[in-house]
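Rather than the whole complex, this shows some of its chains in their spots.
Letters are used for the chains, namely A and B, taken in the order the chains are written, and counting of residues starts over at 1 for each.
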Amino acid sequence: MTFTQKLCGLAGATALSIFAAVPAWAQEAAAAAAAAPTPNKGDTAWMMTSTLLVLLMILPGLQLFYGGLTRSKNMLSTMTQIGAVAALAMLVWVMWGYTMAFGDGGNAIISGFGKAFLAGITPDSTAATFSDGVVIPEYVFVSFQMTFAAITVALVLGSVVERIKFSAVMVFAIIWLTIVYFPIAHMVWASNGYFFGLGALDFAGGTVVHINAGVSALVAALMLGKRIGFPKEPMPPHSLTLTMVGTGLLWVGWFGFNAGSALEANGSAGLAMINTFVATAAGGLFWMLTERLNGHKGSALGFCSGIVAGLVAVTPAAGNSGPFGAIVLGAVASVVCFYSVSFLKPKLGYDDSLDAFGIHGVGGIIGAIGTGIVYSPSLGGPGGDDFQIGAQLIIQIEAVVATIVWASIGTAIAIFIAKALTGLRVKPEVEQEGLDLGEHGERAYN
Amino acid sequence: MKLVMAIIKPFKLDDVREALTGLGIAGMTVSEVKGFGRQKGQTEIYRGAEYSTNMVPKIKVEIVCDDGLAPRVVESIQQAANSGAIGDGKIFVLDVGQAVRIRTGETGETAL
């Protein structure tokens, strides 16, 4: 059975599995009430904090990072799309998202529907962590994972802002979350998930969040078409100040992402923390350095871009690397993303407004594959003595390719439906005058 | 009366204002503009997208004065705003038919 065959099998199985999972509903809800160990309050405190850190990444972090890069006439549109899509994702999550990704039972692609509408969850329910006998309150786990879904769909918007309709964003989000995000989250993180079973390493969501969002963004941008005037007309960021603020908040919040993914307040979280510091620092500085080596000035936007590239790359590796492996990973991702954004994009000519693909997609791929390398104990990683780079690399690449294929197809479907229902793109006059006035009837600045 | 309209470099505004106050000019109106001319703006690069802005920030100073003073106003500005570098700007002189002080309704040169 070739890898391609496996993939097709997987994809085909989804439609089936969605239905197959439904009957299990009732029994599982009952099972959820079984006796469980008590959560440690230190873990609970840390996981609640981490959850809020991820929320901070979205509002106002990503809103500012993305918003600062748009033209002022589209500022509110960008911020509102991000905010509203995150809110929508939260509601979808408690309705059918959580159960699809982390409900009991199900198969390698999605879980059972027994926890739809959070059925059976009480303040006393608990969710398992990576350590035996260590649990956290399930509501906290639901919340933590909820913020991941919310930020991932918001990240996708980076490639389509300044021209996509607000209503199209809403429709797209519902479908995309359902057919792309929830299954991939299940496959990577659920104990019966497909990639999890393969042994793919993804500490905090390099595939689920970044490759997924980046590739989906590229597909969406291609289907939507370029902004009027791109690339002839200059479209400078209206406030790099705000982008820099967003960058800072993303960095701070990302520790919820990365160190929070340890699910405990322990040494592993500490490792994820230091890695998230140094990989990011390296990312920021190496982008500026690469600019210098290419004859430009080291730029503020370069620093910000490198910070994000470093963060993206270290995400799957956060608890799976030593600090110096992380530094190398951050630096390499930053340099490659620089070239992808500065040379590849202009060459290919697609209009990824805010480089969601060029940074999250490309950086995510480097991070996911690089994790298979830096995990090695010979490079200071936490892998066991029997760790084999070659074998792990194959698994990592499999997970990456599968995610790319799955995200591409799913996004195409979601954009297609959004187009059918809403028309997808604003009128040229609205695009000209700005989506703030045209879509929301307001100006960002008066 | 004349309207003297000068396009100058922003950091020269203080010098120009002082020079004019020295001449006894009691008022002027200033606005921020962008200039296109021989002086080219810096090239800005944002993630590989290169913009050679040919617009440079300038300050426009407008002074209405009586006909006799106009040549000296022009001269003072020309000297105060001069840095010898490309892009120092221009001075244009236009005729003004009437001037009114809103507060008092005075007209003509007493309105200035």
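The criterion applied here is as follows: a residue touches a chain if its C-beta (ideal position, glycine included) is under 8 Å from a C-beta of that chain, and two chains touch if they have at least 3 such contacts.
Since we're looking at a predicted model, the values are computed, not measured.
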item	value
Formula for the entire assembly, written in the chain labels shown	A x3, B x3
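As a convention for this text, only the chains that are shown with their structure count from here on.
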item	value
Averaged-CA centre spacing for the pair subunit B and subunit A, given as whole angstrom	52
Touching residues on subunit A, where the partner in the complex is subunit B	231, 234-237, 296-297, 299, 301-302, 305, 341-343, 345-346, 355, 358
Residues of subunit B defined as touching subunit A within the complex	44-49, 51, 53
